[in-house]
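With one protein chain held back, the other chains of the complex are shown just where they sit.
Note that the chains are named A, B and C in the order they appear, and that numbering of residues resets to 1 at the start of each chain.
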Amino acid sequence: MPRSCTGRFALAIRSKIPQHRLSFSGGHHVRRPADRSLPHAGFISTRWQDADLNGQITSAAVYGFFDTVIQSWLASHGQIDPQEGEVVAFVVSSSCDFYASAAFTDMLQVGLRVERFAGSTVEYEAALFDMSGKQLHALGRVVQVFIERNTGKPATFPQHLEAALSALT
Amino acid sequence: MPRSCTGRFALAIRSKIPQHRLSFSGGHHVRRPADRSLPHAGFISTRWQDADLNGQITSAAVYGFFDTVIQSWLASHGQIDPQEGEVVAFVVSSSCDFYASAAFTDMLQVGLRVERFAGSTVEYEAALFDMSGKQLHALGRVVQVFIERNTGKPATFPQHLEAALSALT
Amino acid sequence: MPRSCTGRFALAIRSKIPQHRLSFSGGHHVRRPADRSLPHAGFISTRWQDADLNGQITSAAVYGFFDTVIQSWLASHGQIDPQEGEVVAFVVSSSCDFYASAAFTDMLQVGLRVERFAGSTVEYEAALFDMSGKQLHALGRVVQVFIERNTGKPATFPQHLEAALSALT
Partner (left out) sequence: MPRSCTGRFALAIRSKIPQHRLSFSGGHHVRRPADRSLPHAGFISTRWQDADLNGQITSAAVYGFFDTVIQSWLASHGQIDPQEGEVVAFVVSSSCDFYASAAFTDMLQVGLRVERFAGSTVEYEAALFDMSGKQLHALGRVVQVFIERNTGKPATFPQHLEAALSALT
């Protein structure tokens, strides 16, 4: 929770042309600003609709990037069929700190790591970087619960998913 | 951070018709499930595009609801012009716990409260309820920093905004 | 196709405060600018995310408004369950002319009319107005085909839907 968010931000406009982009730093302890060795990376091409009227990629769009990379990884590496599979994942909690704004037409990458998993719950760390991996835009946590599609009850992870999650820790 | 998310979820499908809707409860301590007396409420009519392929309003959409109600309140009550005004607000941190899923064609309300504000930073509590206010769908925190549009430096709150923020605590 | 779009637009900024809003007029023959007596109206509260970085509600967002009002009408008046029902509707063709831009935090209304329906195909006229009904923002056409969910074959309209569609012509 941003409850730890101390609010002493030092802001600096890096550039007004071609877009306003902001760097936020200060009170936050950026836990892994230089650590780009997250075990999985997904790529995001920003869209015209992602930017708000100040030219910033919105925070809600960033959560959508995280969902996209996680669900895509689940489909490809975890063999989870999001539409017809027996188990399905729901976000039950998430959070994100935003360190620097991104803008259309940036290409971005989302580094993904499994922080922990147990029972039917997975907690991911997701980090939004530019393509060089030098600029951290946002650092988030997403917690998913897996349930059985037919009963709605918490599901145990399928075996191949458990193996995949282990590889992502 | 969902760090407090203990992962012992008891899930119950409330209804499969017309949509799967899930209630999440358990490990979470819901801080104000029955407190609907948040000082401001904005209304959200769900859209076809908000639902994912499991019929759930996505978590990213919920963050978009929060942005919408906050920015709308800033425009109407805080006299902040999001496009031309001298100060502009950016989300620097946010988080949300999701307690029950919503579905298209639900009408929803977002209760809004200012948790605290100081310097150039505001922290809001935002709660997504159904229209009766009995069902809490999601409970979130959003932290904004206000900056001067022209310089990019942290801005002091305009006087009318400070008064409006006080009224929302 | 906007084939009739002759491109002699007379543009006028109506206001720069609080947002740039544009009126497009000229070559277009606005078929029903003053006709607000469309048999159904749905309401749209604009969202922060709908606006592009010039402050305009994007054209793609407008198509989303049309989808929302049509699918909502199908659910409530046509008794079509979008997630579990036996028949499901897909957009196979659409078009829209944009006459004046809208901006966040506008409240808008979408007037809906069934232009024609036959077999498994429905063609709607959808008109985006401001709440007074005096300002036409956009005028569109949406063509849907109904199919059987299980077979993917064109579906005949359920009886109650056929009655509802008739009432909307």
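Remarks
Going forward, contacts are C-beta pairs under 8 Å (C-beta built on N, C-alpha and C of every residue); 3 or more make two chains touch, one makes a residue touch a chain.
This structure is a prediction, so every number in the text was calculated from the model and none was measured.
In terms of the touch definition stated at the top, the absent chain reaches A, B, C within the entire complex.
Touch with the chain omitted from the figure is made, among C:Trp73, C:Phe98, C:Phe129 or C:Phe157, by C:Phe98. Remark: the residues of chain C touching the chain excluded from display are 1-3, 5, 7-13, 20, 22, 24, 53-54, 56, 58-61, 63-64, 66-67, 82-83, 88, 90-98, 101, 118-121, 123, 141, 143, 145, 147, 151-154. On the side of chain B, touch with the chain left out of the figure occurs at residues 19, 48-49, 51-55, 58, 60-61, 104. Touch with the hidden chain on the side of chain A covers residues 16-20, 43-45, 47-49, 55, 64-65, 67-68, 71-72, 75-76, 81-84, 103-105.
We adopt the following convention: only the chains that are shown with their structure count from here on.
Shared residue numbers account for over half of those found at the interface formed by chain A and chain B, and the copies are therefore classed as meeting with the same residues.
Relative orientation of chain A and chain C, expressed as the C-alpha superposition rotation angle, is 180° to the nearest 5. Spacing of chain A relative to chain C, judged by their CA centroids, is 33 angstrom. Taking the mean of the C-alpha atoms as each chain's centre, chain A and chain B sit 19 Å apart. Residue positions of chain A touching 2 or more other chains: 53-54, 58, 60-61.
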